[in-house]
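With one protein chain withheld, the remaining protein chains of the complex are depicted in position.
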Amino acid sequence: MCCIRAMRLIASALLLLLFLSAPPSYGQGLPQDIPRKELLILENPEGTIKNAGWFNIWAINAGSQSNGLQQVALDTLWYIDPEAGLDGAWDNSLAADKPQYNSDFTEMRVNLRKGIFWSDNVEFTADDVVATVMTQIMHPGMRFSAVMASNVASVEAPDRYTVVFKLKHPNSRFHTNFTVRWGAVWILPKHVFEKVDDPLRFNFNKPISLGAYELHSYDPNGKWYIWQLRRDWDRTTLARFGKPGPKYLAYIDPGPPDKRVILQLNHELDVIHDIAPEGMFALARQSKTTRAWFKGFPYGHPDPTLPAVIFNTQNDLFKNPDVRWALALLIDIKAVVMAAYRGACTISAIGVPPTGAHPETYHQPMEEWLKSFEIDTGKRKIRPYDPTIGKQIADMLRPSMGEQIPSDPKEVARAFGMGWWKPDPQAAQELLEKEGFAKRNGAWTTPDGRLFSIRVMVEGDLRPVMTRAGTMIVQLWKQAGIDAKIDLAQGTLPTRRAAGDFDTLIGWSVETWGGHQDLSYFLDSWHSQFVAEPGKSQPLRNWQRWSSPALDKIIEEIRTVDFDDPRSIELGKEYIKLAVKEMPTIPLMAYTVFTAMDQTYWTGFPTAENPYTNPVPNWGNSRYMFVRLKPAS
Amino acid sequence: MAGAIRDLFRDHAEFRIGAVLVAFVLLLSALASFSPYPPESVYVVPPDVPPSLAYWFGTTSRGQDVFWELSVALRNTLLFGAVVAMISRVIALVIGLLSGYKGGWVDRALMSVNDTFIVIPLLPLLVLFYFVMRDRMSWLALALIMACFGWAYDARLIRSVAMSLKAREFTQTSLFSGMSTREILVQEHLPHVMPVVFSTAMNNMVWSIGLEVTLAVLGFTDVNRPTIGGMIYWANQHAAMVAGVWWWIAFPIAAVTMMFIGLFLLAVTANAYIDPRSRFRTIGGAF
Amino acid sequence: MLRIASYEAADCGDPGSFLRHGGALMSGYFAFLLRRLGQFGLVLFIGINVAYVITHASPIDPVEQSISAVTSFGNTAPDAVEQMRSALRELYGLGATPLDQYRLFWSRILRADFGPSLSAFPTPVSTLIGRALPWTAGLLAVSTIIAWGLGNLLGGLAGYYQKSRTLRLMGVVAIGLHPIPYYILALLLLIVFGYLWPVLPIAGGSAMNLPQSLTMEFVASVLQHAILPALSLILIGVGSWFIGMRSLVSNIVTEDYVVYAELAGVRPWRILSSYVMRNAMAPQLTGLAMSLGGIFNGAVITEKVFGYPGLGSLLVDAVYAGDYGLVLGVTTISIVAVSAGVLAIDLLYPLLDPRVKVN
Partner (left out) sequence: MHAQAVPDVPSEAVPPMLSVRDLRTYYRANRLGIKREVKAVDGISLTVRRGEIYGLAGESGSGKSTLLNCVAGAIRPPMEIVGGDIDFAFLSGYGGLHRAPPAEVARVRWRHLSYIMQGSMNVLNPLRRLRSVFVDFAYPHVGGTRQQFERQLHAHLARLNLDRSVLSAYPHELSGGMRQRATVALATVCRPDLIIADEPTTALDVLVQKEVLGMIRGIQREMGSSVLLVTHDMGVHAHVSDRLGIMYAGHLVEEAGTAEIFRNPLHPYTKHLISSLPRIGDDAPRCGLGGAPPNLADPPLGCRFHPRCPLAMKVCSGEAPAMLETAPGHRVACFAYNQSGGA
């Protein structure tokens, strides 16, 4: 009797469940009351936003940046696209033309566009630019406060549409602070901030928009943000390229990789920011409508960032270039590429990402020099460069991937990269022995007789492919008799990286504009003036803490030549040669982002065939994507 | 002992099933020593091969043979659970018996400590430990830390049993016969609480291994040492579920589930065999 | 301290005494209450201090985490970073001496204020917790109670009607589900109901673009979104309650008072409820109180797998960010909740089990 009663109870509980799940009006993750056809759903890679109601991007906190705020609501003076761009890689956004420097780069004059309006009907003027700079200088602790304070002597608006910066010292790259590759100094609305007592404690909610979209609604728990096309979208800078396709944009936190795939297969996530290679392959296999940067293998978009084995060169073990070289010669890049990306990435032997404009500018011209490059192992001279490794990777993949793998050498080079260092354990051994290391019973010891131990720091599941690359490298070194271990830093990585609390790390200290050959984006920060003492925090991006007088000279000269000057390319090549000889980091490959785009509701996404911008949806310049998107028929 | 196991085996279907399951899992983990590959190496076999004659449980996307990987993982996981269970049992026993027997301020002090351990949230603590200790956080260190936090509930349980034992006549007899506290606890009380220890050990293993899996999935363990959690971590990293490499996840799940159900059935039947109630009845002499 | 006479309740009544009188009992209870409250305070003090020490021993520097978040964002000159560092250090109040920080911490705690979050500066920790808590508490409280109720009901029935095939089958299912690592079960549910047979939402706490207000629509959406996470928690949770209750009950059914009641022809339902289940309830209620206290830890994996808003991910995020203000906020609440659960059970135990003596 009681059993029956219990059964009844359970049955009714189950019925209740079914009943609750019954109403068909509730989709799964789709916004209510917004027609799917007018909506583009993108992944916000920042995940769940802790401080969801915070839109003051100029103050540092846990508010989101990639929730659409920087992509569609904010704007700044210039953009450099990592790809070809809608109208060239360089785009004058709020500025009417390129920055005008005086001859010694101590003054920068900017002409602004007219007829651009904030979403609350206030016109954008030079006063906003001046306020952006001055507010930040006056409030240390704001995001761009220090940069502005150290550079700007004064900023003035001679008229409503002109801004003149007087600089404290010559700086031919000052404009890059207002130039978006990924982000930059965003212009704040003076008419809002001038009424705020403490801009550090102001949440800027609801945000006033300078871009084509304005905030529609958001989740207080930080799972989603919905933006709506402004009625007056034609009074924003994007209007030059036409009317954006989607009326609504939703930036959501789709959760772990499995779920991203499921959501896209269910057509509830149009753009996946990034996913593990296997996820990408699964999507390519299972969904007819999913498209990635490359139509086939290797799918992903190579970012202008360059993952590398970064040595802590302040560590005694890694002060010596011969040791660094020996470790490089122990790496089989093919194994690393397979482990990290299943082959789906572009390798680079030199310290510049093999993406955007760089292969033409740097990789191809340097090929001959690389082929003839020699190192002295102490016993003999070897030429470590193997120009066929990219091709070897393609050949290795062809049996399982077939048609997808290009056979045209040019395409192979573009997709898989050109050459790399041939694994040469013998040379590595000679190099190590030259420096006093010894191999006993198959295990290497350091010159002072201790076990040669290397920890390879990786970030874990925050960057799965780098973790895999690190794991493979550890295995290769271990096979060579080095006591190598993976060091999973998880969330402590930024702190430890800055503190120099690591032996080696898989990460990048090289990143570039992508669409522009200038290397100052990262190279300037490699100047020895910024190298911290051991134990002190290292400012970005010279995580290897490498200082070289020769490099300082190169950097100092770059600072004095114009952004577009061909001389900077020559200086860039100087840097590359120096870095190859010294091997402060072992460059591996471009960081490939597997952005997956579902064409069920929208078409016209940027791809390798139509590279008008990069598809990675958290970049500030991903706004250019929206004007090209068309509803699928 | 052997006779008891034979009897259990013959009379209880549950025991038979449990024994077979556990034996299978133990066998699988014992095979670990025969693994043809070093368990931490990757890309030693072709990746993503479905289960076949050559690779019984298939291969992972990291080029590992799931069979051998699982075998090593099971051994490591079992070892981990057993170490946590064993150490935490010892702590729980000492604290529980002492607290229950001594009473008074000893009891109050020990139970304050006990309650403190109960209330401190474990997960953030373990994560912080991981960050502080880094690669010194070996599985043994993790096991030690977990053992230090896994005894509090059971110590309370043992304490309540000990308190009831204290009221028994034989305790008084022992006391009058001049036995020391240690002797009374070890010789007289310990045998009575063993059934409780035995059954809580099983729960403790489920708990510790479950937590290990959780930590591994979140990436807070030494993921290069193959464990069940570590296998799932890497499977996640390679999106095995959606990539269709189901065998990478299915076999570890099946094995760990078999292990737990087997252990549970053994514990239950063995408990019925040495039913504490009947022991109390005969020994306590109250009936 | 409580004395719980377990198996041999018979020993409790000393032969000489008849009915003890209420007055003595009350004053005894009052003394016990005071002592127990003192112990509660002590446990809180130690627990919070341990949490304080441990979080401050964290190697993660909140300033560095903030800076890395900022600098990965744009082209920031290196010389500017040092200035930013000191500005943030001052802003976050990290310039003060450790002793002053400790003092400030306690003076805030006593006012139930956890100060500002460092990683979401200047948003108060309490605001962040307040946003996440209702989701966590709602989901976990409901699923814990359902799992508890269902597990105890079924376990009780299974212990009482040991021959019922249906109940045995349920036992096998409950026990079989119980040891599956939670993460895996959650993932399986997600794949079954979100992918193979997509009928349930697999992300978020409620539908997108639905204002969080007490409308039918919102409530329905919340319920619908909670089904999968709750189901996963219940499926895993039922097993242990089931096992516990079944073994308790199968011991109790052999007790003389149950046999006696059966001989007296007391109706089976009454025996089951008032003689069997009721007597097995006290330890199970203790467990429930502790579980309910524990919900303030959040459920990291549930939140991770189902993208459910809540304290768990807030806590892990806070650990990552080195935001010890937030870590301490969440842990303190959890410590208070668990201790309060234990305290409540200790104080209520005499009501649950009149045999328990207060001494």
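Just so it is clear, A, B and C label the chains in written order, and each chain counts residues from 1 on its own.
Here is the rule we go by: a contact is a pair of C-beta atoms (placed from the backbone, for glycine too) under 8 Å apart; a residue touches a chain by one contact, two chains touch by 3 or more.
Because the structure is predicted, anything quoted here is derived from the model rather than measured.
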item	value
Residue among C:D100, C:D113 or C:E262 that touches the chain left out of view	C:E262
On chain C, residues whose C-beta touches the chain left out of the figure	9-10, 12-13, 15-20, 255-257, 259-267, 270, 274-275, 278-279, 353-355
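Keep in mind that, in the parts below, only the chains that are shown with their structure count from here on.
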item	value
CA centroid of chain A to CA centroid of chain C, Å	40
Separation of chain B from chain C, taking each centre as the mean of its C-alpha atoms, in whole Å	22
Of all residues in chain A, the ones touching two or more other chains	256, 258, 262, 490-492
Per-residue overlap in chain B, given as positions that touch at least 2 other chains	131, 241
Interfacial residue positions of chain C with respect to chain A in the complex	59-61, 64-85, 87-88, 90-91, 117, 119-123, 128, 131-132, 135, 150, 153-154, 157, 160-161, 164, 166-167, 187, 190-191, 194-195, 198-205, 207-212, 217, 220-221, 223-224, 227, 231, 268-269, 272, 304-307, 309, 313-314, 317, 319-322
Chain A residues within the chain C interface of the complex	1-3, 6-7, 9-10, 13, 17, 20-21, 23, 26-34, 48, 50-52, 54, 59-63, 65, 140-141, 143-147, 149-151, 176-177, 179, 181-185, 200-201, 216-217, 219-224, 226, 250, 252-256, 258-259, 262-263, 265-266, 490-492, 494-499, 521, 524-525, 527, 529-530, 537, 539-542
Chain B-facing residues of chain C, complex	1, 3-8, 10-11, 35, 39, 42-44, 46-47, 50-51, 54-55, 57-60, 175-176, 178-184, 187, 191, 240, 243, 247, 251, 254, 290, 293, 297, 300-301, 304, 312, 315-316, 319, 327, 330-331, 334-335, 338-339, 342
